[in-house]
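Note that one protein chain of the assembly has been removed; the remaining protein chains are unaltered in position.
Each chain gets a letter, A, B, C, D, E, F and G, in the order it is written, and its residues are counted from 1.
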Amino acid sequence: MVTREQELVRTVVYKHPEALEDVQTHYCPGCTHGIAHRLIAEVVDELGIQDRTISVSPVGCAVFAYEYFDLDGVEAAHGRAPAMATGLKRVWPDRVVFTYQGDGDLAAIGTAEIMHAAARGENITVIFINNAIYGMTGGQMAPTSLPGQRTKSSPMGRDVKIAGYPLRMSELLADMDGAAYVVRRSLHSVREIRKAKKAIRTAFMTQISGLGFSMVELLSSCPTNWGFSPPDALKWVEENMVPYYPLGDYKVIEAVKALE
Amino acid sequence: MVTREQELVRTVVYKHPEALEDVQTHYCPGCTHGIAHRLIAEVVDELGIQDRTISVSPVGCAVFAYEYFDLDGVEAAHGRAPAMATGLKRVWPDRVVFTYQGDGDLAAIGTAEIMHAAARGENITVIFINNAIYGMTGGQMAPTSLPGQRTKSSPMGRDVKIAGYPLRMSELLADMDGAAYVVRRSLHSVREIRKAKKAIRTAFMTQISGLGFSMVELLSSCPTNWGFSPPDALKWVEENMVPYYPLGDYKVIEAVKALE
Amino acid sequence: MSAELMKGNVAIAEAAVRAGLEAYFGYPITPQTELLEHLSKRMVELERVFVQAESEVAAINMVYGAACAGARVMTSSSGPGISLMQEGLSYIAASEVPCVVVDMMRGGPGLGNIQPSQGDYFQVTRSAGHGDYHPIVLAPASVQEAIDLTFEAFDLADKYRHLVFVVGDGLIGQMMEPAVMPEMRPIRPRPDWAVSGKDGREKHIITSINLGAERNEAANLRIQDRIRVIRENEQRSLEWNIEDARILVVGFGTAGRVALSSVKMAREAGLPVGLFRPITLWPFPEKRLAEIVDGGIQAILVVEMNAGQMIDDVRLVVGHDVPVSHYGRLGGAVPLPDDVLHEIEKIAANIGLTATAMAG
Amino acid sequence: MSAELMKGNVAIAEAAVRAGLEAYFGYPITPQTELLEHLSKRMVELERVFVQAESEVAAINMVYGAACAGARVMTSSSGPGISLMQEGLSYIAASEVPCVVVDMMRGGPGLGNIQPSQGDYFQVTRSAGHGDYHPIVLAPASVQEAIDLTFEAFDLADKYRHLVFVVGDGLIGQMMEPAVMPEMRPIRPRPDWAVSGKDGREKHIITSINLGAERNEAANLRIQDRIRVIRENEQRSLEWNIEDARILVVGFGTAGRVALSSVKMAREAGLPVGLFRPITLWPFPEKRLAEIVDGGIQAILVVEMNAGQMIDDVRLVVGHDVPVSHYGRLGGAVPLPDDVLHEIEKIAANIGLTATAMAG
Amino acid sequence: MQEEVIFAGFGGQGVLFAGQLLAYAAMHEGKHVTWIPSYGPEMRGGTANCTVVVSDDPIGSPIVQHPGVAVVFNNPSMLKYEGLVKPGGLLVVNSSLVTATTDRDDITVLNIPATDTANELGESRLTNMILSGAMLAVRPMVSIDTLIETITAKLPQRKRHLLEINVKAIKKGVELAQQQLTPA
Amino acid sequence: MQEEVIFAGFGGQGVLFAGQLLAYAAMHEGKHVTWIPSYGPEMRGGTANCTVVVSDDPIGSPIVQHPGVAVVFNNPSMLKYEGLVKPGGLLVVNSSLVTATTDRDDITVLNIPATDTANELGESRLTNMILSGAMLAVRPMVSIDTLIETITAKLPQRKRHLLEINVKAIKKGVELAQQQLTPA
Amino acid sequence: MATGTIVINEARCKGCTLCTTVCPKGIIEMAEGRVNQKGYIPAVLVDPENQCTGCAICAVICPDVCITVYRDIPAAKLQPATA
Partner (left out) sequence: MATGTIVINEARCKGCTLCTTVCPKGIIEMAEGRVNQKGYIPAVLVDPENQCTGCAICAVICPDVCITVYRDIPAAKLQPATA
């Protein structure tokens, strides 16, 4: 006989997070931008900071991120999100300010801004979507495109003799004395997605605790411009990007370790 | 008795190099910009490349470097010397192109350009004069100013909580796959000056051999804006800058080692 | 040499290649990205220089370097990217080195959108960076014109050692039309003044700093002299139905092209309307415009895809002599022939012209 | 509130502090560096925000962020730096957030020099980035005016949620003059529309992207409407010896100030000359200028430290009704009173005015 | 003579290519022609459409507000363009996917089950050719022969094997249109 | 009344301060005044000079081509400004360092061995005060008393002990000028 | 073994198939011959045997947040206080 205590109740264990608007995004089918959005929103919900968080959207496929987060938000010029976030954070030191940036945005045109935000130890959080391509403009080579990768502007494959080598931003930013938490995660599998969420949580906690600059780099897919199905695109992340961009913790200062 | 062979002949063992114009520079007394110029000119002379070398001057105290080198030269926008050098070198691949840049120029406004020139493995040479200050504009804080350093824009001393931490450019650029030779030297003593010259020579050789991006960072003095006598300024380099910016070889690829 | 159906952006890229382009530096931005993409393939094929820069700031400074080396060089962008190039453009102009910049204007200000616009007329004709100068600005209205003007832009740049803009808008860039490509020209030798290593001659220096007001004033006067010559010699425009016109429609690029449909409609309705389409935005074709206006124009309608920019140049020519009105669509909207026709009709009514009165 | 001898740059910085400046972001450049230096001390003392940015590009985007947060915010620069800010300025204008930008113009183009200039008139009044808009532009000619206009600039910026430029030149920035500082005002509360975290209200978004021509046209029309109101309400100018003048000298900032000496000299010589000095460069004080010209002006002399930029605005007002001539010094040179007087005399002779004829 | 045609549907339905093919054909017939895509947001997904203007005279405006012809491949396009076709114009509807209907009686409406027919031909990507054929059957701005010649010339080597079936699709489109206009 | 004075010399000779002191003094006398440095190249070293205009009326141009007074501290400044002083003007020369001479007879020339005198007073940095005193002895655009009051007010606390010697220097300058003008 | 179910917001689904590749029970499939309003083939739960464990793996990978996950949880665990 089933006692009342043993009675099973059908309970929601996963639903759309509060901090995410209930609207359809413009992202392509299977694009991991959607996953990253969700993880951020979940973390904002869990930390209970929806009312004091400000998003800074990039120029890139995520240009409308502010429409999807149910948060106050601004839209920065291409690559300048860290500068804009600096302006916001300095005059609202008790708010949580994060930027959401693509690899063209952060690692090409915005190189100086991200490096100096980290050097200043700017107390902001950066979510860096590295999909090895310029998604929004239709698939040109990004600074992060892999050697040999075919794109619309490297049609014969990225030739390192002409176009140079990819930048590994987490490694570079970890070198900055002002950086408190810099890690690389991936969105190519459920396991990695879960780890990514944890890192995003730590990054936000780093900021809330006033410990300085935090960044989570997320290896991501662009099925449309890579020309793969969404599952194949995730496989490409795992097989090609992860070896080039090793996952791991590049900088975790002691005070952050204490948070984790 | 003195034989003809033993007879002593008074011979010039050091004179003004060919590749340096015989004019007075506008640099302040004791400023090490002058030493750096001389070393470059000596190397150009020794390598016999005066006729095919192109200088790219920065915006900074060295804005008129092109007037002092007896070389073809251009003057770049503030921080953009590596981009301008890229344009020159790509269309003149068999010429020797070098930039001469200050720390404001290279490590602040020009961060993106230097990082990407290195990432591309641009086959140019960069002489980077790190004097921990904006000399030309009268002594404001540079990205390289030391924590606590008093400048015209950090009158109470650089407060890392507000202004962040210095960038160590050699360390950062060494992380780039396109960089072939990245070293830090100093101009604070005769011994170090001699080492600096050797490094400049290797950097030029790296370029001539088509091995990719080369940079020599030179710790330098700015007696005027630091407010020290020239000898004290050199002492300050030794005692304060060298510990923060350790001298050494940050990246020397195998092919370059073979040159040395 | 038969016509091919070509997209404006690709046509411009290929025309540049045929004009002897040695080096291209650029950064992707809609609506000009196909231009960069075409060159990423073609330049590499031809063993010429193609570099996708890390930003528009870097791109224009790479152009500056290659231009100092005497190479035929080009970049391309749109609104936000052109804004980022302003400092570099000013250095290039001050240094008197030739180069070609393509600007496919999009709806501004800010990120705006990527629809066709002419909102950056002031930016390209008036300032293009700090300091006193005007670039030469060419404004095609069709793919064929885009080809022809791009091809010529390089010669103009060389001739005057000056910065030449080819400006279009999203429509010119994205539209396909039949057009004929010129033959491939050999790459021209690098000019004498170039920086190349001082092999066997006095050293060459290219710089834009001129300490002391006197020196910089002298440099500026040299630029102003050149600008005066350009203004004298290079004004260009096209015109339709001018002879007996009483109302003159003025518009460039896409707006001018749309206006042509309206002018034809108005003519069919018996209204004495003509069209004046500037090809050079700077120098503005003021001489020809003044002549036409003197020939009996009673009212002018300026049609632009902006809030009223070229209208200043028209008013500077005609003063208060003739009423000048504006029809503008903003932020990426394109005027429709019917709407322009409607404006023409209003003006006709205002100045007492009726279709019947003039017909026949 | 007694007068102090103050350097223009420092005076502007301190005036901003007293107007309730909450945050300053900037990058050093001559001839405005003392402004940044003063604030590096003062802002920190007052526990307000001072950040020396890594570049002007970063500085203007920091300003953009702080402006979105509703803070009173400012940056300052000169020629090359202002050029680098063009993209950010356009975003700020499109986003309709208030801020103040100080531009101490220097000799251009390119690196040019650091001597006083007015060569960026077009850049600040016409485009300041891509897209259709005009910033409000205030042009002081003395340290006191620099203080007063800076102080007011913040209120204008708030009132119209618009970008306000205070433009000077090396002279205004470097000169010391006795001047009186206003009292320190408390920092105003952040406005309702600011981005601050959506605590208990609908979320606030500040963006400049408007996909679709319709949306962006609507946004542009809103900006244009505001611009029309500003143009209607905010034209300002000063004038001297206008009543019986036959020749009108027009000049702003330092050029206008120098011209005042010349006008006085001309009056002493019996020539009926007046001076019109625009305080707002945009909106250009066209209404008052038109009135003055209607009052019997027979010729106009525009004096500028450039190759002829504001003269377009003068000619747009007067058309061909009155001859307009230009006296300009370029690239950092400053006109001298004697030279301007000489120009006045030439014009007087041209239009048949002689000192004796008019004296008495 | 000037004809303006809007092709509208999803990205991936061959909408842009249908327009380009018409433009090439018109060019080969010596006509003036412009083709322009509505290059939407700087990002993937969403709808795709293009406008082709074919004229005996130089073309003023390459974009039109009220096209003479609209060829709609899906529901969103139907909703957007049905009302914009100018009176006396033609609306070609891919009735396999479009469920919305029009109540306009001032235009000709062709309901062509193009996707179903394409699937029957064994290749859903022929939807665009069927609709093009149908459209030209009613508005012969270029001849069907020219269209077929053009596709013959344009099909890249690696797609050669699809030529026959493309031609078949075009002809099928013509047939379906004629059936619908001439009541059986 | 309007007086224009150029002070010119090396950086470090107190040239700019001499100008500012005059400007402050003029301000305290209720006059209109402007002070402007010739802010040379964006870099150190070289010459320094400044222009002070003192006037009863609002000042038009703060810079002048032909000053009424030039105070030259060194040779290069002598060469540059000697010819620019307007006829009837005054040239004050630091004869300790300036070896060049002038042959103009349309201006008053004061040769003041200021650096030597300053050294005699035990502080070479008093050169500027000596020259200022000499200048005002001939062109009393502000009174010596005001100048002394001004320096008394302006000298920062940590330089207080130098007040007396500064005042002495000013008076010495006046004295030297008077000696020179009134042949003994 | 835990039991549960999921509800897929079909209108929001973009048919990317990612959920189908990760479900440990293999009970998510793409709908056949059906497209949603946006023209995408939606994913559907095909779970006649109630195999779904409510593990939420599908939800974790869904880029469009289309999946709501339910799990059958003992009442005791749910309301420990009031139990």
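FYI, contacts are C-beta pairs under 8 Å (C-beta built on N, C-alpha and C of every residue); 3 or more make two chains touch, one makes a residue touch a chain.
Small disclaimer: the values here were computed from a predicted structure and weren't measured.
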{"item": "For the chain not depicted, the shown chains it touches", "value": "B, F"}
{"item": "Touching the absent chain when the full complex is considered, from F:Gln2, F:Ser38, F:Asn75 or F:Thr108", "value": "F:Asn75"}
{"item": "For subunit F, the residues touching the chain missing from this view", "value": "10, 74-75, 97"}
{"item": "Positions on subunit B where the hidden chain makes contact", "value": "4-17, 20, 24-25, 27-35, 38, 189-190, 193-194, 223, 229-231, 234"}
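Note that only the chains that are shown with their structure count from here on.
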{"item": "Busiest interface, counted in C-beta pairs", "value": "C-D"}
{"item": "Equivalent interface positions on subunit A and subunit B, same or different at half", "value": "same"}
{"item": "Subunit A and subunit G: spacing of chain centres that average the CA atoms, whole Å", "value": "25"}
{"item": "Multi-partner residues of subunit E (at least 2 other chains)", "value": "41-42"}
{"item": "Touching two or more other chains - residue numbers and ranges from subunit D", "value": "30, 51, 54-55, 57, 80, 87, 91, 95, 110-111, 207-209, 211, 334"}
